[in-house]
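Before any comments, here is the structure.
A single protein chain has been omitted; all remaining protein chains appear in their positions.
Showing subunit A:
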Amino acid sequence: MDMHHPLSSPDGRIAAQDAPRKERLVVVGNGMAGMRTVEELLAKAPDRYEITVFGAEPLPNYNRIMLSPVLAGEKTFDQIVLNSRAWYEDNAITLLTGEPVESVDRAAKTVTSASGRVVGYDRLLLATGSMPFIIPVPGSTLPGVIGFRDLADVDAMLAAAAKGGRAVVIGGGLLGLEAANGLRVKGMDVTVIHLMPTLMERQLDPSAGMLLQRELERRGITVLTGADTAEIMGGERAEAVRLKDGTELPADIVVMAVGIRPNMALGKAAGLECGRGIRVDDAMRTSDPAVFAVGECVEHRGVTWGLVAPLFEMAKVLADALADGESAYTGSVTSTKLKVTGVDVFSAGDFSGGEGTEEIVFRDAARGVYKRLVLKDDKLLGAVLYGDTKDGGWYFSLLKDGADVSGERDTMIFGQGFGGADAGNPNAAVAALPDSAEICGCNGVCKGTIVQAITSKGLTSLDEVRAHTKASASCGSCTGTVERLLAVTAGDAFKAGPAVKPMCKCTQHSHDVVRAAIVAKNLRTMPEVFQALEWTTADGCASCRPALNYYLLCAWPGEYADDYQSRFINERAHANIQKDGTYSVVPRMWGGLTSASELRAIADVVDKFAIPTVKVTGGQRIDLFGVKKEDLPAVWADLNAAGMVSGHAYAKGLRTVKTCVGSEWCRFGTQDSTGLGVKLERMTWGTWTPHKVKLAVSGCPRNCAEATIKDLGVVCVDSGYELHVGGNGGLHVRACDLLAKVATEEEVLEYTGAFMQLYREEARYLERTAPWVERVGLDHIKQALVEDPEGRKALHARFLFSQSFSQDDPWAERAAKGVDRHEFSLLAKVG
């Protein structure tokens, strides 16, 4: 390679003296940022430098972003080359590929490559990019474990895919999902494991992340969220991935796409100031004025970047600096798009917001669209779009320009095309829909059908539209749209029906509509409910979240992952919060029975943890008041050791089964009321219900256990058992209604299980049995439980099925197994 200046004579020294030698620019890294800088520089000062480029990869400069389409088979490598070797020649640039630079001597101003070549510079540019971060779990260095960074990685993936088999992709961010999609398209069986609860959580909010997950699952990709890798197993090469929960996923190839690390080793070894990357100032200059850096390898104002747009902005500034200009790079606003064909995802800016931000959320369940804008002081701060990203560019420019959007605020969520005369009128959005737009997903009714029915039959109310078209007649999630259609089509004739009471301010739907929709539309997570039922807030509120959590838990036993952050503190901490922030602890005493050893253990716990108050409750057990939250797991451990479990005194679930002494001792007792109470409590403990449930069994009609003001009370008589339901003490005392009289304990248990399940499935959250029985009527309950023995048995079976998942003592899980440890420990102690 001729490293001499074209003008130099055979005697270089003399020539260097007569003709001014060009300054020498050496670029380390033949990637996107480095070459963009060179392109910009050539445009500004074409003859200024004698340029030498070192590239570690044996390739000309290519568009790294497009590796995903290459993997998916949508593009060939030739189509993604940015600058061919001819381009370097035409611009008199010396390109040395397959030749990484190994060291920089800043004093001598030379670089040395792996092949031992030494090249001098006047100015040096480091553009070494970044490297995939490989989680250092056991097995991470086995053959078959690869990153997703360069063409060699793509080739390795394509080679694996050619053999079929299974791929595990670790990391559900942009890169991981593009790799997963490509491997899936190439016929592999793909599982994505992602540490966080939702995909691409850095770019997308949970709602959009959930929609994305559904779409990928629809394409046959298995997605495991909240999954942490423990180890990569295998002898010669990777064979399986083991998760921390013990799950083993067989794998022929493992792609690690959990993040990138700026590639700053060369800069660091050369003694340049480094943080997370090579530190540069606003002119992209490092701590050595002769050395510049650009791209993913730099840290600028404390920030590192991993997308091309900011790198290109840096390249422009840097080219200017190399040409002695004075522009400054001050940071970027970025946007992200996922390059998976057919999946439209866009996000930009900062949707974590800050003081005084407002949100606008739009959901169109029928079209699978979700949009969320974050505003502050009449400016757009961030945007997340799923399903309809056509306005992404518009939002991004509003955001970058810091434009005042007060004029568009009310309608901007509908997109740029929306506005003008109709601005501010949501009916206009409906009017603008094509006739073929599906309005009611449950019944497959499109707009044209509804409009035709309204005009031809002269319909004026929602009920009439429901009767004639079935639109909005099932889950009701399209009710708002149908009402708007009525308003637009029937005009003044439209009469809004009596408003149903919405669950809370986040939705227009009532409890009953939401519950029905969860089952009818097969909604299995909270974000799915938010999307399908068009919630107006991103993550609900303190009133709807606990209700939805219960409805989902009840609908999908054993499947739905209980969301503790949606539970009131008592249920989250498994103890009752007191006015001073301490907690009370109530161990279960089955049927009100206790023993010397239990009492002794309670006494020991009281001494050991200096518990200030011990009280016998109205529910026949003992309450320990004033326990510090940090002490709870240790208190529970001691109680567990004596055989006691949580009494759920805090739960919307079974509280107590109160009993009297009954036939065992009492001279009036007709049956073993204490024993039956214990059996009932053993069957029903641990259940979650719309509100708390209390049972009781009295041994005779003298009713010492106050069974006739319980949710379900049993009064024993000579000939069997009377079952009373729907009573409570409390604010409005209500005595029970007599439901039935049965002959055996087995029947008592079956009726009780069935009653519990009917209440669980039908009552609204926070509705106790008394108001529920009054609302639906005793006849309805008799119909379901007494007159329909098959139905009763089925209810009882469903109750037992759901109990099979809920009868784990929550105290033991926390005391011995360390569940939710964060709940009971301080984040930090300072000062």
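Keep in mind that, in the parts below, a contact is a pair of C-beta atoms (placed from the backbone, for glycine too) under 8 Å apart; a residue touches a chain by one contact, two chains touch by 3 or more; residues count from 1.
The working rule: contacts and distances are computed from a predicted model.
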{"item": "Undisplayed chain, where the name is taken from the UniProt record, one of \"Nitrite reductase (NAD(P)H) small subunit\", \"Recombination protein RecR\", \"Dihydroorotase\" or \"Multicomponent K+:H+ antiporter subunit A\"", "value": "\"Nitrite reductase (NAD(P)H) small subunit\""}
{"item": "Residue in contact with the excluded chain [from A:E102, A:D122, A:D155 or A:E201]", "value": "A:E201"}
{"item": "Residue of A:A538, A:L723 or A:A815 touching the missing chain in the full complex", "value": "A:A538"}
{"item": "Listed residues A:G116, A:G302, A:P434 or A:G491, member touching the removed chain", "value": "A:G302"}
{"item": "Contact set of subunit A toward the excluded chain (per top definition)", "value": "197, 201-202, 205-206, 276, 302-303, 350-357, 359, 537-542, 545-546, 564-569, 573, 577, 579-581, 822, 826-831"}
